[in-house]
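Below are the structure tokens for one structure; questions will follow.
Yeah, one chain of the complex is gone here, protein chain that is, but the others are all in their spots.
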Amino acid sequence: MHLRFTAADEEFRAQVADWLSENLVGEFAAVRGRGGPGDEHCFVEERKAWEQRLAEGGWTCIGWPEAWGGRNASIEQQVIFNEEYARAGGPGRVGHIGETLMGPTLLAFGSDAQKKRYLPGIKSGRDLWCQGYSEPSAGSDLANVRTRAIFDEPSQRWRISGQKVWTSLAHESDYVFVIARTDPQQKSHKGLGFFLIAMDQPGVTVRPITQLTGTAEFNEVFFDDAVCSAEDIIGEPGDGWKVAMGLLGFERGVSTLGQQMLFQTELDEIIRIAKSNGSAQDPAIRQRIAEAHIGLRAMRFNSLRMLSGVADDASLGREAMIYKLYWSSWHRNLGKLAMDVLGPDAELLLDGPYELGRLQSLFLFTRADTIYGGTNQIQRNIIAERALGMPKEPRGTAT
Amino acid sequence: MHLRFTAADEEFRAQVADWLSENLVGEFAAVRGRGGPGDEHCFVEERKAWEQRLAEGGWTCIGWPEAWGGRNASIEQQVIFNEEYARAGGPGRVGHIGETLMGPTLLAFGSDAQKKRYLPGIKSGRDLWCQGYSEPSAGSDLANVRTRAIFDEPSQRWRISGQKVWTSLAHESDYVFVIARTDPQQKSHKGLGFFLIAMDQPGVTVRPITQLTGTAEFNEVFFDDAVCSAEDIIGEPGDGWKVAMGLLGFERGVSTLGQQMLFQTELDEIIRIAKSNGSAQDPAIRQRIAEAHIGLRAMRFNSLRMLSGVADDASLGREAMIYKLYWSSWHRNLGKLAMDVLGPDAELLLDGPYELGRLQSLFLFTRADTIYGGTNQIQRNIIAERALGMPKEPRGTAT
Amino acid sequence: MDFRFTDEQRMLADTASAFMQEVADSSATRQAMISDAGYCAESWQRLCEQMYWQGILVPEACGGLDLGFVEQIIVLEAMGERLHCSPLFSSVIATLALRSVPESAIAFSLLERICAGDIVSLAHTEARPDWGSEGVGVTASIGESGWTLDGCARFIPFGHSANTFLIVARHAEGLGLFVADNNQPGVHCQRVQTMDQTRAMADLTLTNVSVAREYCLSTDFEGTLDAVLDAARILLAADQVGGARKSLELSVDYVQERVQFGRSIASFQAIKHKAADMMVKAESARSLLYAAGCIADEWLSGYSDERALCEAAAMTSAAAGEAYFFTAGSGIQLHGGVGITEEYDIQLYFKRARSTEAYLGNPTAQREVVARLLLDGDS
Partner (left out) sequence: MDFRFTDEQRMLADTASAFMQEVADSSATRQAMISDAGYCAESWQRLCEQMYWQGILVPEACGGLDLGFVEQIIVLEAMGERLHCSPLFSSVIATLALRSVPESAIAFSLLERICAGDIVSLAHTEARPDWGSEGVGVTASIGESGWTLDGCARFIPFGHSANTFLIVARHAEGLGLFVADNNQPGVHCQRVQTMDQTRAMADLTLTNVSVAREYCLSTDFEGTLDAVLDAARILLAADQVGGARKSLELSVDYVQERVQFGRSIASFQAIKHKAADMMVKAESARSLLYAAGCIADEWLSGYSDERALCEAAAMTSAAAGEAYFFTAGSGIQLHGGVGITEEYDIQLYFKRARSTEAYLGNPTAQREVVARLLLDGDS
């Protein structure tokens, strides 16, 4: 057990850093540090172009097998790439859902034909993906999906109808993957299918959801007899739950290290302000800054333990399950800390009508962190049941 | 709405204070400030004698109707009495279960004969009572009582068998009131009876429970064909749940103000130590002492609102339900604060083998506060369901 | 000792609640908060004419109702429940300041104008380094023709709509209280954009502003300022308690409706226990608030000293600020996804919770005030 990187890894780090510093210039200079969570609506065109630049440099999908255009990069190298990317101010990746969710799902569950059809577009940065899981009546309860998929024999196509919600980047995406009910007789997680659907068709409508920040990060996506060819279901009808659960596992990976680098820049900014406005001398603020720093370090070492475990036995360990709860709670606290460090000025906007400063966005948007992707309450259930082996609650009607 | 007491009330206050200062002398001087929670095992004989002295002075059961020997004291006067009693260092009342639980229950639900038989002994400080509610398999779940009561026709007596637990003062008491199952066919809260049972009989065995403090505050009480006359059931067989629930209401009353005076002396002691050992200059300790002070004031005003509400419409309000959760959490935090104020010396005992100092007892014993009399978890259920009208959980088997 | 509303107080609470339901529903609040003034002039007029809440603490001689502090709290709590956008808070603070300075014709007439619905705002701080006298950023110098004021004051609630300012300024020997109208030469007041849009704020800049001698209401205002700010903290806590209770109510209503995993999510222990914790905090802050109201009443009538007021204010402010932030923040969590949408009101409560928690000193600062009273000096 040791924390030092090998000389080869350090060389790889230098290579990444060099490429980024050479390429994050010109048209891409303006998007440095932009487009992260809470800021997804900005510089979308530039960030799309950036995906393709990245791909040209061979820096998309580096963990994928070489056969599919990846570098088969080791965990250490993926950690390094993500760290350097964040350190260089690489913009929020519009392609991340394709690269970290759709791609691994295709690699694990897709047919050869599906891989050939979709992986190259993801790898090249051309095709953007979004995810269609949550529904208005099934926020935390994925098994309660009501979107229907009916197979139309004459046209040999699936027809999808229903509504998804909390879909980020929907208005920019080329494709969406959707869980829909293939067997209306089946309840809960049985009878679901996992579909790959083109966004650019009459049956798909996107409506942005305005948030408390005044901006729109998430969307509603309406499916009204949207079509999907027979080849665009992953696995069999009825396999949707299995595929979706596998996919949830991919959400926690090396990208967490990059996320933490973004958190570090936020914390650094807060520390800078605290030093300049004197709140760094306030004992209560000092405690909280120290706590934030400790929490972020703990997050990093939790991730490294988790990733080392992955390399070890290919299964995510106990530490993986605590990750979402940990970072979302930490980040929410950071948002409040930012306000208290800013002091009275925390209220003042950059401009009217409602242009928030970066830390104000952080403060408000982090309230979403403990909700989307499974609320803190759901996360605690998962930890208790899967990591600690505690029983599920009885299902039944409340009285 | 105002906080000032009337001149008449202030006169009453002086009367109480005078009597206490004249009587808490001689044999009773040593028990000043002793015998509270966590200290119940001390000076029992003196405190028994003190009950009778109090009674002679007319200071037991002051809220009871005059017909039963009380003073019919107003809420304000009861508040004042409890405050002055605590301020004078009046010892922990060994008679408090009789005075504040058994007495009001008899007054509300007892027959005239029962009142005549039992109230005078409580009033005079002669008869001490303890309560038999919890059972090993029914800690928080009163409805799951397994102690059985069978009516023996020939002797016209009830025969009680089973085990109660967490019974304080059991080894000193003359009587115990017990919930027991009269109808073995009935589940849950149906088919229970409420019995008054003499402790001094062969069928009753008391076994002290040694706590983490090394002392024994609570007991197990075993009933093995203990007898109880036909007249010693309150209400009908099957009414036990109703009587018990009414009794739980009596637990929250004016005695809370006296409890808070004890808390105040604990906090004062902590403040005194903080000032003398320099921890009063530690910013984090300052915050916590201020928080403790604010919490204690909030507790007082919560109680006053609750008591004013009682005077108003005879029903306990929203505030009543938060009381147990509030004080127990507050007190537990106070125990930790005491340790942190003591600093390194917090570890050192007064003497071997395990003689704890007052604040060490506070620290350890307050871990029980959030458990006995309904855990914090149960209290939150009660608040959510009764005060906020939220639904009960479905009953069912965990999976 | 009687810790209940009197019948009149109960009636006032009912009236306040009904009036707020009428003028301050969600859409009215949303309309008012994005308007230029940040409040609805018509509602303000109705409040002044029909309710006369601006006169609650004004002496009868000046046309006021001369009621108590508890009454003032009752209406502010009802307003806080509805996130009402209103300059009333400003006028009440000004009333307290005017009642605390030596009697004068100017003070008398300002109290009359407050009753008539004029907005009078106390401008006292730059909030650097703190919200109290250390933060005073206006200086006053005396000359032949009277006083001259220069400097800035910030965070004046609804100051951009004020007719008149009560300006705290530092002079050679201490703090003074000065009167200036908004249209006087050198007086410039402008609304600033804030994260919480329901409590509009303004900055005041004074450039060489002449104030006649009789418009200096006090030259020894430092101690008085502390007391007025303490009273203001209690008034603000009323808003916070109202908002905290409503945040709880909205959240409980939402979770009762929302079905997941085959049952109302209100039946989940995690949800119920969170709601229980919210209630404990909100109701405890409310108890402290009413007690502080009683103590402020005693202070107004001379029975209680500034130390008691200060302790009550610090305790109440700390508890109410935390309770509001906790209930509104937890309220968002209980709302789940919709909690962070612009469409639902809980996020407006959350923003007001933050702005009020920070205003006039956050809970940490207030607890430090309590600690000073308990731990320092001979007390």
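As written, the chain order gives the labels A, B and C, with residue 1 at the start of each chain.
One rule holds for everything that comes next: a residue touches a chain if its C-beta (ideal position, glycine included) is under 8 Å from a C-beta of that chain, and two chains touch if they have at least 3 such contacts.
Note that the structure is predicted; figures quoted are calculated from it, not measured.
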Inset, instruction - Determine which of the presented chains are touched by the chain that is not presented, and list them. - result: A, B, C
Legend entry - From B:G33, B:G121, B:G203 or B:G343, residue that would touch the chain that is not displayed: B:G343
Inset, instruction - Sort through B:W19, B:W68, B:F151 or B:Y372 and give me the one touching the missing partner chain. - result: B:Y372
Legend entry - Residue ranges of chain B at the interface with the undisplayed chain: 134, 137-141, 144, 165-166, 209-212, 214, 278, 282, 284, 339-340, 343-344, 346-349, 351-356, 360, 363-365, 367-368, 370-372, 375-377, 380, 393, 395-399
Inset, instruction - Touching the hidden chain in the full complex, which residues of chain C are there? Just list them. - result: 268-270, 273
Legend entry - Positions on chain A where the hidden chain makes contact: 1-6, 9, 76, 79, 271, 274-275, 280, 283, 286-287, 289-291, 293-295, 297-299, 301-302, 304-305, 307-309, 311-312, 318-319, 322, 325-326, 377, 379-381, 383-385, 387-394
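Throughout what follows, only the chains that are shown with their structure count from here on.
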Legend entry - Label of the chain whose CA centroid is most distant from the centroid of chain B: A
Inset, instruction - Could you put a whole-Å number on the gap between the CA centroids of chain A and chain C? - result: 41
Legend entry - Chain centre separation (chain A, chain B; CA means) in Å: 53
Inset, instruction - Could you tell me which residues belong to chain C and also touch two or more other chains? - result: 263-264, 266-268, 271, 364
Inset, instruction - Name the residues of chain A that each touch 2 or more other chains. - result: 284, 395-399
